[in-house]
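Every protein chain but one is kept in place in this view of the complex.
Coming up: chain A.
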């Protein structure tokens, strides 16, 4: 005999392994055991075969490879003794899998054992087959299993039933052979057989429509009766789980009824009564009872509608919610989530209890309850629910704040009945959890604020108060700083006090304190500080008493290591010191931001110019005054930074001049200055009127024109070419005011006879510029004629120049041939091409276009692409 194989008993091996202090020791023990088992296998040792296999199973559980023992399983199964067979089958289930050819070899042994006279051996074989049966085995052994469904011993019948499930799952075609034997199992009295028989029928319904039909026709009445007897049966201790008689059978029966009742009104009708009985009679103070009730609810929700039952079901879930058991609340919330689609009214009645679950100590319950509440919010309950949620925001733990904040913001935005309420709620959220508020949310808040002129004073005062107590919430600080910059004088003068307000006294110095504290706070990030700088510049104009302090702040940042801040500070410093005269116009209040455009862009579905609100948009011959809408929103929309949005407006350009577009997130403050920039332009053009409304006429008057190009071109020429496709080109180091000074002299305006639409720069890259001029054919407002003009900005000539365009389905596009296919260097000449666009949604949607330009430069193919979102409205 092998010197090793006499070795250790199973118990000793387990002890040895347990005694190991380190993984290395354990590996050594296992290695030694495996070596002795391999030796025994190669000697074909019979006496210790089952002991060795038992060891291998233990080793397998520890995660070591044991494939060398697989054939031993087969040998043990083929041996006559019960203990050998038992270990053999156990090993078969654990060590082998259905993908291995070894299984082919075992099929015959299993077949013999299924026909064995010893029913325990039959049981072993059935158990193994039910766990590892492959499609081939299923085909080979189905007749044996089918026969065993009628075996005298119930233990074998129930195993055969579950074995059949495996077989029909592997080979659904075999299901029809099992229909009749399965149906007769439903008449069984033995609990275990009935349980497995019901399960078999349920699974057969899933794989075979024939079986489904059969059971629906023949078995529903019987099942209803079984369930009825079970529900009304006296106490049966054997199948009792904590006082509830046979909950598993209840559940299995309810599941089968669900499958049979789904989509069949008649079948559903038959089971209504018994479902109502189960729903009302089952005791709900134990887990087992609740499991039945839960399954009953699932069935009621799935079968054909019966209003009364559904209300009953939702009420059961409502009762679950007030249970002290977390598990019950958890399943109830999951189920209510599904129920809400069927009967939101019924779920709505349990709102208060669901709200309590939002405050649960269990995170997974909280999360689900919050999702559910989110689905329940509507116009009628939004105020109440928001108040509850915001109150809870104050006490919840930090992990949950992010989720909760996002949901509250979303609810407030979606259902806000009025602006005052919206602003109030957002301010509360910002004060409580400002650090969790996403950028687009506070941007939206600012858009709303600018659109509520009667609330400006109230808002800025509320923000001022809020910052005093919650100055650590960065987004709150940003919004506050922005509003103080814009509406600082309303804060000090207490203009437009609402009834609900407590009066406060704030001095100019106090207001500036907020800004100074924020910019000096080391935890403030770049965006916040940049916003502070702009706000302080604005305040220097509104609050003359503070101008010294402001210039100190600005001067302090002239040495900032952050380029953005340094540039801003230097520029602002020069405004304060050298250009006091124009400062007040330069820092005028922001124009109203267009809500529709913002929300459209935020949704990401619409190009920026699609919005059709603001019917009375001033029509101006170029982009100079256009920024009142889209470009401002451009600034606010961070998400679209990856899309080249050719700004095409003097507004953008001026923003660049002010050095604001550098940070990845252009802030709305910058748009403020930008608007003022526009004013300055007009100032320089010696137009005394404020912009916007009267721009068209004033600018038209000014059209002396030497150059056919729009002033936009002039403006952009001043900018150094940017490497990106965007027109927003940072101006390298040139002082803004110098540029503006130049401006006055070089600016020229187009000679157009009051064009209805401003020209735009449709696309611009470092090498190429495309401008669009628009005109309308008289009598067909839907059709726009576009003259595209392509200009080469590089020192190399382009050949094989091809322009392509694509439009969405609601537009029709026709391109005329281009004037040429070569483009000389350095803007000496340009190609023009006429496009004709018909807008089937005229008045509803604006134009949008993608373009692609191919050309050859120095024999190399170049492809440029872009999207044009800045078409004038109403085209």
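We take it that a contact is a pair of C-beta atoms (placed from the backbone, for glycine too) under 8 Å apart; a residue touches a chain by one contact, two chains touch by 3 or more; residues count from 1.
Everything that follows uses one rule, which is that contacts and distances are computed from a predicted model.
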item: Hidden chain of the complex, named as in its UniProt record, picked from "AP complex subunit sigma", "Cell cycle checkpoint control protein RAD9A", "DNA-directed RNA polymerase II subunit RPB7" or "Tetratricopeptide repeat protein 8"; value: "AP complex subunit sigma"
item: Selected residue (touches chain absent from view) among A:214, A:310 or A:329; value: A:329
item: Hidden partner chain, touching residue among A:11, A:189 or A:809; value: A:11
item: Chain not shown: contacting residue from A:70, A:199 or A:524; value: A:199
item: From A:19, A:35, A:61 or A:104, residue that would touch the chain that is not displayed; value: A:61
item: Interface residues of chain A (partner: the chain not displayed); value: 9-12, 14, 18, 47-48, 50-51, 54, 57-58, 60-66, 81-83, 86-87, 90, 94, 97-99, 120, 123, 126-127, 130-131, 133, 155, 158-159, 162-163, 165-166, 191-192, 195-196, 199, 238-239, 241, 246-249, 251-252, 255, 287-288, 290-291, 294-295, 298, 326-331, 361-365
